[in-house]
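Left out: one protein chain. Kept in place: all the others.
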Amino acid sequence: MSVQIVEPRAAEPAPTPQFPLDQWYVAGFSWELKDKPIGRTFLNKPIVLFRTLEGDFCALENRCCHRALPLSDGTVEEGGIRCGYHGLLFDGTGRCIDIPGQTKIPGKAIVPAYHIREQDQILWIWFGSSSDSEPSFEPPQYDVHSSGRYLFDGDVYHYDAPWQLVHDNLMDLSHLGYVHLRTIGGNAKVHMNAEMKVEAGDEWVRVVRHMPGSTPPPTYTAAFPFKGEVDRWQEIEFHVNHLRIWSGAADAGTCDLNDPNRGGFHMKGFHGVTPETETTCHYFWSVATNPVRDPEETKQKVIEQSKMTFDEDKVVIESQYKNMLRFGDRPMIDIHVDVGPNRARKIVEKLKAHS
Amino acid sequence: MSVQIVEPRAAEPAPTPQFPLDQWYVAGFSWELKDKPIGRTFLNKPIVLFRTLEGDFCALENRCCHRALPLSDGTVEEGGIRCGYHGLLFDGTGRCIDIPGQTKIPGKAIVPAYHIREQDQILWIWFGSSSDSEPSFEPPQYDVHSSGRYLFDGDVYHYDAPWQLVHDNLMDLSHLGYVHLRTIGGNAKVHMNAEMKVEAGDEWVRVVRHMPGSTPPPTYTAAFPFKGEVDRWQEIEFHVNHLRIWSGAADAGTCDLNDPNRGGFHMKGFHGVTPETETTCHYFWSVATNPVRDPEETKQKVIEQSKMTFDEDKVVIESQYKNMLRFGDRPMIDIHVDVGPNRARKIVEKLKAHS
Partner (left out) sequence: MSVQIVEPRAAEPAPTPQFPLDQWYVAGFSWELKDKPIGRTFLNKPIVLFRTLEGDFCALENRCCHRALPLSDGTVEEGGIRCGYHGLLFDGTGRCIDIPGQTKIPGKAIVPAYHIREQDQILWIWFGSSSDSEPSFEPPQYDVHSSGRYLFDGDVYHYDAPWQLVHDNLMDLSHLGYVHLRTIGGNAKVHMNAEMKVEAGDEWVRVVRHMPGSTPPPTYTAAFPFKGEVDRWQEIEFHVNHLRIWSGAADAGTCDLNDPNRGGFHMKGFHGVTPETETTCHYFWSVATNPVRDPEETKQKVIEQSKMTFDEDKVVIESQYKNMLRFGDRPMIDIHVDVGPNRARKIVEKLKAHS
């Protein structure tokens, strides 16, 4: 351990972009940050997230510049976050504003700060291509959380798998019939044979699937009083930092599957996927629904079944990745359902190249 | 993850032989394979074992050629094994015979298959020196399992130690007096001073030890009504893929220890040792006995005590290997009991060189 005084920013070499930079990534949900700080690593950078006593969200490098303790082991106090070892206090910009027992605070006593924004109860953190790059646009809005038309809840999962395997999974819902029979699955053949439409822009991909006249799966019948067969839809929208999945169903023949204001049972999923390292990631999800009766109870049922579903995905994806490691760099063959996921991969590659 | 269509066999580079090739290795016992597939790695190759609805045993590379999920996470269905992610179905030869939602099945949708044989309830898998090498001989017979003269049972252990350390242990039963005092041990000095005969052929080693006039150990007296002292024997036969150990005892002076049809209490052990990797292995054992009273109860007692014995071996061998790793490549000194194990090591070296 060499001990000398340095400028933290200067000491940090420019990282090789393993991930798209100059982007907002999901760092958490507002409701996670109460009086305690949270330590999380994003894009290989350990970060401490906290909320000041005044309610402002802050993100600093998770390392006290004195003896390297994670600041997330410390406490939130008036003025900022205090290190849990020798008590140095840092404000939301990373400046040290108190060294107990010492009047003079060296100018170098500073930790790097990150841009963080709250938007619709989602926390977004900016990773720039250089350490002083300022956000050039605002994080996305997500009014499902704010419109009051839905009840929702969510959770945070940690994946021992690279983030793009989670994209693949979410972009291709044909796996529902094999992986999620207990919840949102339904008949496998119906899923695989569903009419599928893929559209893509520069930075988004959209996959729409319609399954008219199909049997509603367990989660659907538990949450909604369907009369029999249903017309079912899935609309998946990929962005580099999150996906939006709108799925649902209405009694067969009672609605136009292209009508944006259609009725029936809705599940609106927010899926923030943020790399932790090249081989691990965070998965921030919320699911919103429109209960027609017993709202709180129905919401809880939908959330519980969503958890079951995402737990099943986690098992599959982590098993898949372990096997990829076992077999090394081996080519894969494509099938018809891979069009959407492959478009998403191209966008990630392009954004990485541009960072 | 690069995604392109390739010939699986062509993509597999010739492996450096770390293990003797063109050999049958034990893959499991027939009774292990019911309606679910089993994933196991042999000689660094992850394999899925399954039994078709028709009862045929199959062994495929444990990786779906679509998105690399282990096929052992899938289900056995009519026609073969179905992947648990997107539902591709493979028959016992590794050919994909169904891609849900897609009529055309690409010729490249195939996973490598391995030769597997059932013989006397033991499953043998062939590892050739090239990916298309055909078995040039049949796996060994083991009529102890089939003759009806013995009751037996067995189990499968996983070792965090190289396979040859298990050979060493089984080839030299002088450790019984130190490691297995609770079960088959007996007096240490008697074991160490027993008359020992070692014979060897090109691909086998045979160690025979006689301990006349010795005290029967706990497992023996629990299973057989000995009158007092016993004449005890151990006959160990090493083959590259398994060992056979015939041990037992008769009341002192009542039998000829060289008579192959001698009476008394018998334990016949089958010990399949198959490398998983260079540093880990599978250990498939069965123990058969000839109860003279309460057959099922006696057999269970013998099996229970055998488990205890093999658990003790596992503790010792894994501790030994951990220590070898701590100390690195350090020479060892030999003592008199090492003749048998060292002959077995020479056979393995020779067979590796010839692969």
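The first chain written gets the first letter, and so on, giving A and B; residue counts start at 1 in each chain.
Definition applied: a contact is a pair of C-beta atoms (placed from the backbone, for glycine too) under 8 Å apart; a residue touches a chain by one contact, two chains touch by 3 or more.
Nothing here was measured: the structure is a model prediction, and the numbers come from that model.
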Could you tell which one of B:130, B:254 or B:319 touches the chain left off the display?
B:319
Missing-chain contacts mapped onto chain B:
164, 168, 172, 174-175, 177-179, 188-189, 191-194, 316, 319-320, 323-324, 326-327, 329-338, 342, 345
Considering the entire assembly, which residues of chain A contact the chain that has been omitted?
1-6, 11, 41, 46, 62-63, 65-70, 73, 82-88, 99-102, 106, 108-109
